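The complex is shown incomplete by one protein chain, all other protein chains being positioned as in the whole.
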Amino acid sequence: MLRYYLKLGILSIRANWALSALMVAAIAIGIGACMTIVTVRHVMADNPIDHKNEQLFHVQLDNWNPNDPYEEPNEPPEQVTYLDATALLEAGRAHRQVISFKSDRVVQPEGDGVLPFQEVVRATSADFFAMFDVPFRYGAGWDAAADRAGEKVTVLSTPMHEQLFGGEDSTGRMLMMNNEPFRVVGVLDDWHPVPTFYDLNNNPYQGPEAIYTPFSLAVTGEWGSSGNNSCWKPPEDGGYEGYLASECIWIQMWVELPTRADKEAYAQFLDDYVMEQKQLGRFPRDLNNRLSTPEEWMVNREVVDDTVSVLLALSVLFLVVCLLNTIGLLLARVIRRRSDISLRRALGASKAALFRQYIVEAGLIGVAGGLAGIGMTWLGLRGIENVFADYDFIQYLVTMDWQMVGLAVLLAIVSALGAALYPIWRACSVSPASTLRIQ
Amino acid sequence: MLKMKDVCKIYRTDTVETHALRGFSLAVEDGEFVSVTGPSGSGKTTFLNIAGLLEELTSGVYELDGRDISALNDKERSRVRNEKIGFIFQSFNLIPELNVFDNVDVPLRYRGFDAKERERRIMSCLERVGLASRPKHFPAQLSGGQQQRVAIARALAGEPRFLLADEPTGNLDTHMADSVLDLLKEINEAGTTIIMVTHELTLADRANRNLFVRDGEIHDEPPELHLAAAATA
Partner (left out) sequence: MDIGPIWRAMLRNKAGFVLIALQVAVTLTIVVNAFGIIQERAGRIARDSGVDEANTFAFASVLFTDYEREQRKVLIDEDLDLIRNVPGVVNAVASNSFPLRQGGWSMGVALEPGNQTPESVGTAIYFVDEHGAETFDVTVIDGKNFTPEQVTWSLEDDNTWPAYGIITEALGKEMWPDDAGSYVGKTMYINDNDPVNIVGVIDTLQAPWESWTGVERSMLVPQRRPSEFVRYIVRAEPGMRDKLMPEIEAMLAASNKDRIIRDMTTMDDVRKLAYVGDTALIKILGFIVVLLTLITALGIVGLASFNVSRRTRQIGIRRALGATRPSIVRYFLIENSIVSAIGLVVGSALAIGLNIVMVEAFSLEPLAWYVIPAGVIALWAVGQIAVAEPARRASNISPAIATRSS
């Protein structure tokens, strides 16, 4: 019977092709508007480290002003001080721990006539690569010993490696940065987490850094942070030493805790650590430590711009208008088809049979609307890319994955069926005798 | 007073010219009850359309109440239809979305009467056709005969000089047809001129004067008519 209904549906769509095309267009435009924003939001809110979400935790300690929380109502600072970062790293109480910050360095490529350029470098402790499942193409990261020793080693991203050294394995080659030589120990494979969950300050959509160096080396070299840096009181001593000893926050810290028990133990350890520090006259505020999963952290940092939520609300309403339009068109078709319907009823079609016939037809229109909607979404995303052309990271936000394609079709079918319900109900309630009565 | 002289109506499509009326001449005096009969396709409906100002004529002269109609523009023609002519159609042509009261109200609205005057006329007309008790009913809730009575009330509401009836009983059974015709007769006796187009000779006989249309030409009481009437009897 389904095949018969499909055939009837196709026949009916062909017979009313203008009306059908209008309905498909209305659904497609609505789906396109909605899915464009949903896609952007989906990419923005994507958790690139989903598979380790329950094991990774962002660390926050509240060393802030006793009179004034870092953020209302009582949010601890989003980064940690050098004092705490290094102490917690040294304690090594988690399965893995990473402290890192970003810094602007000047890269001096080999060869005459090649101009030096500035690049954002991530200075990080050794666990970064293992903890965040960063894939390697050549070589590997450095180990904790190299980190402690402040060895001048570096890891490059594939594009940076290709730019500096061409395609060949560059491990062992030297790279000059700010007049200092670094030995390349590893080259990353393609790795492009969006957003860069491990550091959500500034712009989390720009993608990861292209150069990585050991944390301790950066500190001995007195590198400044090019990310956020906040102090609630001025450093007591001047210079870099004073800065390291200050209550200024500028380092992102993550720990890996494989089990729930590990997490509880670590939370206890943090509490103990802060209580100990209070004895030394630090941490004037109440105990307020946080361990957040990547997902919790992204929600906390509001990686999804309010604007996107506003647009999402408006685009859903937009879809509603398109569906109201579709309902109107379907209703017109039902009224026009009254005699056909009542004839079928007179010939013995039950209400249920009519319902099935029209629902199949609506489903067909939904599928067509969904497929066209994918095209519309693609156009919409190109539009977004176009109006944001001045943001070079926009390309990462306007890509559709299979999940989104599937969602577009599903949403279209659900929309079409939802829109069809009332008109179909009207059609099914046409009485078999009605054509005889109304001329 | 309705007067047509040498009226022609030609329908043109790209390829064909159809002469629906050729040299049609006719005079109807005030207070007459004229029936127009003829086989289908003879030009009856075209005559009715032209007499009722629903279509324009191709050539000839048409005077209504001493006024040359052929020179009028659309707005003036609408006004003449509204004020001087009442229509009764075979399929009643009530507006299904409007109730009885609002249906009768339609021509009065276009006439521009005030609300009080409209209500007075509507109720008096409904009374006249025996439907004063059902102003809130919708056409679908009424029988065919009742619907046609509403249509007659609507035709009378504007107190027109002429009633044009197009197969007024065509969709009714004999009993209802008789009562509708009695009503028309009564209206005619009250002074309204009626032109009734029909193909039923028994009905035509109830008019004061019979006209016969064939091939777009008019004949006053052709001998065939009586022969045919005798044959049916």
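Think of it as A and B in the order they're written, each chain with its own count starting at 1.
We take it that contacts are C-beta pairs under 8 Å (C-beta built on N, C-alpha and C of every residue); 3 or more make two chains touch, one makes a residue touch a chain.
Source: prediction; values computed, not measured.
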item: Touch criterion as defined above, residue of B:Ser25, B:Ser59, B:Ser78 or B:Ser143 at the omitted chain; value: B:Ser78
item: Option touching the unshown chain, where B:Ser35, B:Asn99 or B:Gln148 are the choices; value: B:Asn99
item: Which residue of A:Ala45, A:Leu331 or A:Leu417 touches the chain not shown here; value: A:Leu331
item: Absent-chain contact - pick from A:Leu56, A:Leu291 or A:Leu311; value: A:Leu311
item: Hidden partner chain, touching residue among B:Glu55, B:Glu200 or B:Glu217; value: B:Glu55
item: Missing-chain contacts mapped onto chain A; value: 22, 26, 29, 33, 65, 67-68, 104-106, 108, 115-118, 177-179, 233-235, 237-239, 242, 305-307, 309-311, 313-315, 317-318, 320-322, 324-325, 327-329, 331-332, 335-336, 383-384, 387-388, 390-391, 422, 426, 439
item: Chain B residues that touch the omitted chain in the full complex; value: 45, 48-49, 52-55, 74-75, 78-79, 81-83, 87, 89-91, 93, 95-99, 102, 105-107, 109-111, 138, 154, 158, 166-167, 170
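One rule holds for everything that comes next: only the chains that are shown with their structure count from here on.
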item: Chain A and chain B: spacing of chain centres that average the CA atoms, whole Å; value: 75
